[in-house]
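Excluded from the complex is one protein chain; the other protein chains are retained at their positions.
Naming follows writing order (A and B), and every chain is counted from residue 1.
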Amino acid sequence: MSMSDNVAPLARPCAPDPRPRRRIGRPVLTAPALLVVTIGLLTPLALMLRNSFNRFDPTELMISAFTAENYVKFFTDAFYQEVLLRTLGISALSTAICLSAGVPVAYFLARHVSALAKRILLIVILVPLLIGNAVRTSAWMLILNDRGVLASVLGYFGYEGQLGIMYSATAVTIGLVSVLLPFMIITLNSVFEAIDANLEEAGSSLGAGHLTVMRRIVLPLALPGILAGTVLCFILSMNAYATPVLLGGPTFHMMAPTVYQQVAKAMNWPFGSALAFILMSVTLILTVGVSALVQRKYRRWSE
Amino acid sequence: MNIQARHIRQGYAVISLLVIGFVVLPLIFIVWMSFFSNRILSMPPEGYTLDWYRRAWEMADFRNGFFLSLQTSLIATVVALVLGLPASLALARGAFPGRDTINTILMSPMIVPGIVGGSSLFIFFLEVEFLTGWRIAGSSIGLIVAHSLIALPWMIRLVTTSLIGMNPSVEEAARSLGAGSLTVFRRITLPVIKPGVIAGSLFAFVNSFIDLEKSLFLVGPDRTTLQIALINYLEWNFDSTIGAVATVQIALITVLLLITDRYAKLSRAF
Partner (left out) sequence: MSEVILQDVAKHYGDFVAVENMSLRIADGELVALLGPSGCGKTTTLRMIAGFVDATNGRISVGGRDVTGLPPSRRNMGIVFQNYALFPHMTVAENVAFGLEMRKVSKVDAVKRVDEALARVRLDQYGDRLPKQLSGGQQQRVALARALVIEPEVLLLDEPLSNLDAALRHQMKIEIRQLQQSLGLTTVFVTHDQDEAMSTADRMVLMYKGKVEQVGPPAEVFGRPRSAFAAGFLGIPNLLAGQVTAEGFVLESGMRLALSGQGGLAGRCFLALRPEEIALATDPLPPDSNALPGKVLIMTYHGSSVEYQIATEAGPVLSARVRAPGLGGQPVLPGGTSVWVHWPATAGVLVNEH
């Protein structure tokens, strides 16, 4: 009699599950989307960067080369510098207006409005944003042209002169502000909502009036979010196309329409590509620079 | 009553009303004026008519543009859904190296300016055409590629948000009760994130539908989207046909937004 006879038979080890354990978060799931973005965006962009160093030829369109002449042309031609400066100026102005008009609205929505009213107001703000540049800009043409709504309202109050807003920097700024304000309001609104309302109450119970509470407590805490909203608005206005074309008219040149004109109309791809990269680089450098400056102020407690 | 607090509140209310009015009033006017009988869009109204709507419908550019836009945006939304849903699952649930980089790449169509993306795609398509003879710029394929790129980041952003907001224990509970991965996805994950998927699809559709900058480079002479048809018409005319088309678009977008609002917090999309 062997020992093993007395030992109960060992339970057979569990057979491994024949199906491989599928993990829901496998990185390979991103592959199709990555492929499409690579083909539809990254490759064309890389090609465009390369093209910006090529040479333009009126008959051949583009001659392969490695020259900086397109960039040199931009920085030596006063016309294009003026286009860039105008774009920067209009963008800075529109962003500043959006910031000062957006803060009170966003704060109001975050603190003083019932949930239902806020939901309705957000839709009211989002419709103009998502209505598309073509429709929104034509609506502004309707208001601003010399026989438009504004002119007739002013005429009703006895104003006789020409309005002359259409096809000017003013019209473009008005148009841009109306596109960017919804972005600013929505960004800032979530920023203000994330700030504990008790902090404001604590401030006022310690003797601070409303403006002091805003200046010393709310705005410093909102700074990172305000920065994000400002950067967003600035980038969007730097790249605006429809507003300057339709409200600025044919003689009002900004960067994005100039890129279109060079690439699609003049077919000067090398220079158009250079313009596109100058536009993106200037925007990037400015936004990164300003962000770094602002962030240095709040880094200490945000870490 | 605390009068000071009330005055502060009223101050904010007045400023907000003015600002929101500034943003919304132009749209109200264009809707109103689309019913004017004036030959050129101007104040005051000389009478009211529905004629502009008939004229807009009779214009081939607007009618065909509307259907081309509708078709392109629908296909782009489906493409974004097919590509975006698995990608969102990986981004929201996976913890793998390079996840942030992949996320940035997938969001980049939203970050790269429309004009830059559009012109680079235009040049790319033409260069491919020189090499192979395939006509992509001005074809449906080119337009669909561009619009899918517009739609994709919106889909991924909204679906990822709702996946992250989902309690992962729910999936673990289902698994512990004997459900396999596919069953868990079909019976648990998908129903829970359905609002996010619907909101993502609607945002993808709307943003594709209203795109102007990217399409600008990719439309052909007889293939224009509605937005391009609008600005082409604006170049030479300024009558209420524009108002009629704009009104239809405002109505469409508003309805889509109201539907989206039922499923997701709208402010979360930005």
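One rule holds for everything that comes next: a residue touches a chain if its C-beta (ideal position, glycine included) is under 8 Å from a C-beta of that chain, and two chains touch if they have at least 3 such contacts.
Values in this document were obtained by computation on a predicted structure and should not be read as measured data.
A.B. asks: Out of A:Ile217, A:Val231, A:Ala264 or A:Met280, point to the residue that touches the absent chain in the complete complex.
C.D. replies: Touching the chain that is not displayed is residue A:Ile217.
A.B. asks: Which listed residue, A:Asp57, A:Asp77, A:Asp146 or A:Glu201, touches the chain dropped from view?
C.D. replies: Of these options, the touching residue for the absent chain is A:Glu201.
A.B. asks: Which listed residue (B:Asn2, B:Thr101, B:Thr132 or B:Ser176) would be found touching the missing chain in the intact complex?
C.D. replies: In the full complex, the listed residue that touches the missing chain is B:Asn2.
A.B. asks: Spell out, residue by residue, where the missing chain touches subunit A.
C.D. replies: Subunit A touches the chain not shown through residues 196, 198-199, 201-209, 212, 216-217, 220-221, 298, 300-301.
A.B. asks: Residue by residue, what part of subunit B touches the chain that was omitted?
C.D. replies: So the residues of subunit B touching the unseen chain are 1-5.
Here, only the chains that are shown with their structure count from here on.
A.B. asks: Show me the residue ranges of subunit A that touch subunit B in the complex, using the header's touch definition.
C.D. replies: 19, 21-30, 32-34, 36-45, 47-48, 51, 101-102, 104-105, 107-109, 112, 119, 121-128, 130-143, 145, 147-149, 151-153, 177-178, 181-183, 185-187, 189-190, 210, 235, 238-239, 241-242, 245-246, 256-257, 259-260, 263-264, 269, 272-273, 276, 279-280
A.B. asks: Which bits of subunit B are touching subunit A when the two form their complex?
C.D. replies: 4, 8-9, 12-13, 15-16, 19-20, 22-27, 29-30, 33, 40-44, 79, 82-84, 86-87, 89-96, 98-99, 102, 105-106, 108-109, 112-117, 119-124, 127, 145-146, 148-149, 152, 156, 171, 180-182, 184-185, 189, 206-207, 209-213, 216-217, 227-228, 230-231, 234, 238, 242-243, 245-246, 249-250, 253-254, 257-258, 261, 266-267, 270
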